[in-house]
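Complex shown without one protein chain; remaining protein chains in place.
In order of appearance the chains are A and B, and numbering begins at 1 in each one.
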Amino acid sequence: MSEYAEFIYVADLIGVAIFAITGAIAAPGKRLDILGVVVLGFVTALGGGTIRDITLDLYPLVWVEDTLYLYVAIVSAVAAFIASRYIPSPRRALLVLDAMGLSVFAILGLQKALAAGAPEAVAVMMAVITGVAGGMIRDVLTGQIPLVLQRGGELYATSALLGALVYLGAYQLLDEPSPWLDISAMVIIFITRMAGLVAGLRLPEFIVR
Amino acid sequence: MSEYAEFIYVADLIGVAIFAITGAIAAPGKRLDILGVVVLGFVTALGGGTIRDITLDLYPLVWVEDTLYLYVAIVSAVAAFIASRYIPSPRRALLVLDAMGLSVFAILGLQKALAAGAPEAVAVMMAVITGVAGGMIRDVLTGQIPLVLQRGGELYATSALLGALVYLGAYQLLDEPSPWLDISAMVIIFITRMAGLVAGLRLPEFIVR
Partner (left out) sequence: MSEYAEFIYVADLIGVAIFAITGAIAAPGKRLDILGVVVLGFVTALGGGTIRDITLDLYPLVWVEDTLYLYVAIVSAVAAFIASRYIPSPRRALLVLDAMGLSVFAILGLQKALAAGAPEAVAVMMAVITGVAGGMIRDVLTGQIPLVLQRGGELYATSALLGALVYLGAYQLLDEPSPWLDISAMVIIFITRMAGLVAGLRLPEFIVR
């Protein structure tokens, strides 16, 4: 595996771990048994990528071929399950972790779509979908309006879109893929989302009269 | 492209635009930013067709191959977002637009399934699924019971089923496909659904004692 491919692989697994944790800590006040937590962590962590790969007809799915993805999701969810008994996990932690997962998955989703030959507009849409879909499934399953559609969703999809567009622009100026470009775009997404959360920044709102 | 294929293409894009608008105006009282609205419009508009094509293994998906679908969904959702600041969009508007989208997508879903060689029973099921799935996703994401399963769901799936059966019967009498048959079947669905809504007509109800 090239150094760059290795970087992508590790980043993907980190994204899986982060989203699995958010799935595991997403149900405050609810009482799930440990396997319910694993199921929720699993669909949150692998749901976005699965939708992307099914949509683009990229088979076999990564986690079907490489079971390390499964184990990372399961171990992360179980660890979060255990840790949450000793460490309180406020909603703020969920929002920060979710923003990290969003950053990683949006850029990896963009790359995978481009590598599969999707048109740029589709690739950008895939960046947003890969970033937000896992969390959407998590929120629907726990009976909540998805974060991306909630009041708390300040600059959520927006940050993923912005990072994807920056990446796309810079990508065409470079000769070869670089982990630094990827990391920069991820950081842009994370910072934009955090700024939105902290400062309550938001795009024009939609208020039905 | 033959004249008939052109008709289908335009009808499909009209269906996408209509459902994208319903997605954008589906969250009364909720405060979404403009990209949240676009995401909701997008999944409502393209969700039904995506499920149909994945189920029937029809790759590449239309909107992955032809990005005009994406742009129509996005522009429609944004336009509805802007318009809704000046024009009140009552729930009634949502129901009428949803019925229009249902009519168009049910018949196009039926045709696409038949063209893909699906058995007639499957094609009829696909008509219902293509017609209702986008709206179901929209309703689940905004925290509501899907229209097709709600009290307001008078003759909802029923109208799609009726139109599909009429189409299927007439289709076998004709020598070649005709836009007029398509439009007639769509109108039958729309009128049936509207009649159900206006007159409160409904099939026998299911009441658990």
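Operating definition for what follows: a residue touches a chain if its C-beta (ideal position, glycine included) is under 8 Å from a C-beta of that chain, and two chains touch if they have at least 3 such contacts.
The shown structure was predicted, so the numbers you read here are calculated from the model rather than taken from an experiment.
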- [ ] Check the options A:Ile14, A:Leu61 or A:Ala195 and report the residue that touches the missing chain.
- [x] A:Leu61
Open item on the list: Which candidate, A:Thr22, A:Thr50 or A:Ser159, sits in contact with the chain we can't see?
Closed with: A:Thr50
TODO: Name, in rising order, the residues on chain A that touch the hidden chain in the full complex.
DONE: 24-25, 27-40, 42, 50, 54, 59-61, 63-64, 67, 70-71, 81, 84-85, 88-89, 140-143
Task: Touch list for chain B against the chain that is not drawn - done: 54-57, 118-119, 121-122, 125, 128, 132, 136, 140, 144-146, 148-149, 151, 153-158, 161, 202-209
